[in-house]
Structure formats: C-alpha cells, structure tokens
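Removed from the display is one protein chain of the complex; every other protein chain stays in position.
Entry: chain A
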Amino acid sequence: MFVTSAFAQESAPSADTSHAATGADTNSGTSVPAEAHGAFPPFDPATFPSQLLWLAITFGLFYLFLKRVVVPRVGGIIDVRNDRISQDLDQASKLKGEADAAVAAYEQELAEAKKNANSIGQQAADAAKAEAETARKKIEAALDEKLGEAEARISSIKANAMKEVGSIAEDTASAIVEALVGGKASKAEIAAAVKSVAR
C-alpha cells in the first residue's frame, strides 16, 4: 500500500508539489513543504536502475571478499583456537591422570610399608616372648632341680637322723637305767623297749 501510494504520486506529476508536500506532512508532522523537484525520494523510480546497479556491484564484491578472504580467515582463527584449547585440555587431563597414578602408587607403597611394619613388629614381639618363655622355663627347671636336690638331702639327713635316733635312745636309755637302777640292762631288752616306745 505504501508502495502503491508512492507510485500514485509518481504517476501524477502535475500535482507533484502538493502531493509531496502532504506526504512530507503526514510522514513528519512538520509544516515545512517538501522540495519542489521530484517525488518522495525513496519512491522515485528514476533512481532505481542506478541504485540497483551499484548495490549489485558493491554487495557482489563485498560477498566475494567475505567468502574468499574473511570467512576462511576468521573461521581458521577460531578453529585453531578451538584445536589449541582441546589439545591443552587433553594434555591437562593426561597430566592429571599421571598425577593420579603417582598418588595411587604412593598410597599403595605406604599401605605395604605399614603392613610390613606391622608384621615385623609382630615377629619381634613373638620372638621376644618365645625367648622370655624359654628363659623362664630354664630357670624354672634349674630351680626345680635344686629344689629336688635339697629335698633329697633333707630326706637323707632325716633318714640318717631317724636311724641314729634309735641308737641314741638306747644309749640314753641304758645310761638312765644304769644311773637309776645301777644294774646293767641287756642291750636286747633296751632295744626292744625303745622300739615299743618309738612305735
């Protein structure tokens, strides 16, 4: 509609001035009249061939320049940057993997060392315990032996003493009998008497 009204302006050159003026009025809201020559400039078909030609030339060259030079160049810059970024990210993740592996190896070694330390400690404790046990046993055995010897000596002394008790008693008894009675008692009688008392 816009276009057709403008063309209507073109097709009525006799009323050109007034039409252009009213057109300017409605478009702008000012009371300044448009210039007397020609129609509303954007709708003036006399300028169309020239504008189309120069648009074709300039835009065509612009398109070719962008397609041949600018787009490959900017695209190249962005591609190189993206490649570089992804390469760096790859390297970073590789290094991170290596660091993780090193940490894991370290922790494994640490765990092994702890285990070894425990077992060494256990062995040492066991050995010390066993040694103490054998030492204790040896001492106990020695003590037992000494105890046995002592007991044997005591019993032999006791036996000897017991053996001698009879003869002493007989001697004593004969001495007492002699002193009291004045006669001599036969040895056999005294021994029998002592025996009966000792029983």
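Just so we're on the same page, contacts are C-beta pairs under 8 Å (C-beta built on N, C-alpha and C of every residue); 3 or more make two chains touch, one makes a residue touch a chain; residues count from 1.
Simple rule for what comes next: contacts and distances are computed from a predicted model.
*Asks:* When you check the chain that is not on display against UniProt, which of "succinate dehydrogenase", "ATP synthase subunit a", "Regulatory protein VirG" or "ABC transporter permease" does it turn out to be?
*Replies:* Choosing among "succinate dehydrogenase", "ATP synthase subunit a", "Regulatory protein VirG" or "ABC transporter permease", the correct UniProt name is "ATP synthase subunit a".
*Asks:* Tell me where the left-out chain touches chain A, residue by residue.
*Replies:* Residues 2-3, 20, 24, 27-30, 32-35, 38, 40-44, 46-56, 58-59, 61-63, 65-67, 69-71, 73-78, 80-81, 84 of chain A touch the chain absent from view.
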